[in-house]
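One structure is given here, and the rest of the page talks about it.
The complex appears here without one of its protein chains, the remainder shown in place.
Which chain is which? They are A, B and C, in the order written, and residues in each are numbered from 1.
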Amino acid sequence: MYEGKIVFNKKEAKNIYLLGIEIPKNILKKFQPGQFLKIKINQRMDPLIPRPFTIHAIEENIVYILYQIVGKGTKSLSKLRKGEVLEFLGPLGKPFPKLKNYIICAGGIGIAGFGFLLQKSANKRNFYPPETIFYGARTKEELARLSFLKRFGIPVKISTDDGSKGYRGFVTDMVEEELKQTPRTVLACGPKSMLKRVAEIGKKYKVKTYLVMETFLACGTGFCMGCVIPLKRGKYAHLCIDGPTFLAEEIALESLS
Amino acid sequence: MYEGKIVFNKKEAKNIYLLGIEIPKNILKKFQPGQFLKIKINQRMDPLIPRPFTIHAIEENIVYILYQIVGKGTKSLSKLRKGEVLEFLGPLGKPFPKLKNYIICAGGIGIAGFGFLLQKSANKRNFYPPETIFYGARTKEELARLSFLKRFGIPVKISTDDGSKGYRGFVTDMVEEELKQTPRTVLACGPKSMLKRVAEIGKKYKVKTYLVMETFLACGTGFCMGCVIPLKRGKYAHLCIDGPTFLAEEIALESLS
Amino acid sequence: MLASGTWGLGENLDNFFALKEIKENIGALVTKGVSVNPRKGNLPPRIFETPCGLINSIGIENPGIKEFKRNYLPRIKSYGVPVIVNLYGEEIEEFLELSQELRGEADGLELNISCPNVKKGGLFFSYDSKTVSKLVKEVREIWKDFLAVKLSPVGPVYEIAEICEKYGADAVVVANTYPALAVLEFKPLKILQGGLSGPAIKPLTLRLVYEISKKIRIPVIGCGGIVSGKDALEYLLCGAKAFQVGTANLIDPRVSIKIIKELRDLKNGLCCKSNSS
Partner (left out) sequence: MLASGTWGLGENLDNFFALKEIKENIGALVTKGVSVNPRKGNLPPRIFETPCGLINSIGIENPGIKEFKRNYLPRIKSYGVPVIVNLYGEEIEEFLELSQELRGEADGLELNISCPNVKKGGLFFSYDSKTVSKLVKEVREIWKDFLAVKLSPVGPVYEIAEICEKYGADAVVVANTYPALAVLEFKPLKILQGGLSGPAIKPLTLRLVYEISKKIRIPVIGCGGIVSGKDALEYLLCGAKAFQVGTANLIDPRVSIKIIKELRDLKNGLCCKSNSS
């Protein structure tokens, strides 16, 4: 585990916070888009297990995490203040695949990991930029980091379930419309129901579809075998070492429901 | 449990912090010197049990606690910041007895409860002021709240084990010297070894001796029977409802070692 | 229900509750263990905190049945909810004497065959199915009202639960504390042996309730680590017909009001999706 000092921890959108941690540059250098950190939320034993968060962005010697409050760990995390020290482990997991001519589909907090991808692809560091980002949330209030995302000059198409901003409906409707016109690789991250729909659409339009998956992790290091994702033909992948990004066609559908 | 907002939480001396909590006045009104609060240190389950702290002082609608860092609870407490909200229960326990012509003997963090006694006796609210306060600590750095204590115009005689301030030696030496000259009631709070010595001295000079005791408390409300103090003749007292202040002659000595 | 040993003998329950609140939130009051003769309880230290749990070794401190009936029971009854007296004995005869003493005086009995904190008897009852059979059968002959047996979570617990059903208990309480140990000081070694309770053990007792309620038809009363309405609901979903709250009362004397409110809200589906605790 490394230690990092919190330099930023503020509300960004409804229930969504942005956390900045100062980290020695030699560690930061290893970080790749799509990888994650495991953060020990406090020094006491409840919560016991560090929680995984995708690397959202990097600036100078600061790594940013974009997180949503869902339970005890994220709630405690949101109470930490500037100046406090966190323990974390990482980078863990595999980076995003290096795609060309692809679009991004993000639902809710699923947007988190793509910030770093945009940064790295803008700097032409092994990653290519997506052609469009489709980003959906339930309401306008739950959309986060829009101005940051737009900074990269790539179209960001918004949807909200209630129509309070952008297209009214699911982000997957917009994606389907797009693929109908120009079939292209999709990289998607969001709630299970969204990923399932993306997988269906990808299949329909015969495009390569990558899904960033989630499950409860214990170790994040391949030690416990707790993080399995069922694959087709009865096999299992281990999210923390084989993922979190998987090719949709390899995943067994039941793991998406 | 009540809720109170932290308005102050700062280091006062080596390992000793002063905590101020804003509390509705109608609750504050009930507080008496010698009573304690049970403070839930965070909203998570570790530490599980609220910790007991004597009421140190009251100003306007703020109650002050003077605490020493000894373990997980007090360590976590010292990390809380202004603006955070604490849950607490109280006042619990019996107030100090209403003494006249008495001296105070405090060792280390044992000084905490006497601040409130000085305040109340200065206002002539049922309590009489002590004639002298004998206050010992290991070193100068561990003496806390001296200027506050001196504010009441009552002599405060200091001792330190290493002589870095005041008399060099144990506070009980000074107390013995005093009693030899003028036998008087003693009210004492401090580590067990000090209390034991005070009890011996009190016996020797045949003066009424009151000891403020400590033990690990669970409920603080008389529910669990976990907080027993062995009395003479094989009986038990329950610290949280019968104490924390006891007449030395009633206590079985083994509970002081 | 408030679990045995975690709200005293009712001396000061009304410092923390209005009578109305007791009636609206508490289904029954289960008293601290009562024995034939007064017991002083164990030497201190009696309590130690462990990760998310509490070890206690009180040793059934209580005034004895005579004094209990005279000076405590009337007050407890005055709170206006059913009173279940938790009985502690080292021999079957003691349980019988206690049951006899309480005839017509209480709404129910809870036989504590599972206290880990007393040297003789107690815990060992719960290992010995023959003695438990005899105990339940003989108490049943004397005591016609509600009769529950409080099981130990260790030992042959499924077998004992079936015996309680067979010999006429109306319910089993699952469960008492778990035998545990804490090191207080290293040198010289000072330890505390006692029973572990609190959130730490919830997953264990929940499992027991789930298994036992599949095996017997009399109601299982869940008890172990409940501190929130969500915990209580979990017990009910896993087969418990009622639940008791113990350690949580020591954290916050009014916790039962909070638990019942949360449980009602959860049941009303208001926050069925929130698992945050």
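Going forward, a contact is a pair of C-beta atoms (placed from the backbone, for glycine too) under 8 Å apart; a residue touches a chain by one contact, two chains touch by 3 or more.
Fair warning: this is a prediction, and the values are worked out from it, not measured in the lab.
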Ask   = Which of C:K144, C:K187 or C:R217 touches the chain that is not shown?
value = C:K187
Query = Out of C:R39, C:K150 or C:K202, which touches the unshown chain?
reply = C:K202
Remark   = Of C:L2, C:V30, C:I55 or C:I218, the residue that touches the missing chain is C:I55
Footprint left on chain B by the chain that the document does not show = 45-46, 70-72, 75
Request  = Name, in rising order, the residues on chain C that touch the hidden chain in the full complex.
outcome  = 50-53, 55, 154, 178-183, 185-187, 189, 191, 193, 196, 198-204, 206-207, 210, 225, 233-234, 237-238, 266, 272, 275
Ask   = In the whole complex, what residues of chain A lie against the chain that is missing from view?
value = 1, 40, 45-50, 87, 89, 215-219, 221-230, 234-236, 241, 255
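By definition in this document, only the chains that are shown with their structure count from here on.
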Most contacted chain pair (by C-beta pair count) = B-C
Query = Using each chain's Cα centroid, which is most distant from the centroid of chain B?
reply = A
Query = Between chain A and chain C, what's the gap in Å when you average each chain's C-alpha atoms?
reply = 47
Key: Whole-Å gap between the CA centroids of chain A and chain B   = 52
Query = In whole angstrom, what separates the CA-based centres of chain B and chain C?
reply = 35
Request  = Could you list the positions in chain C whose residues touch two or more of the other chains?
outcome  = 51-52
Remark   = Flagged in chain B as touching 2+ other chains are 45-47
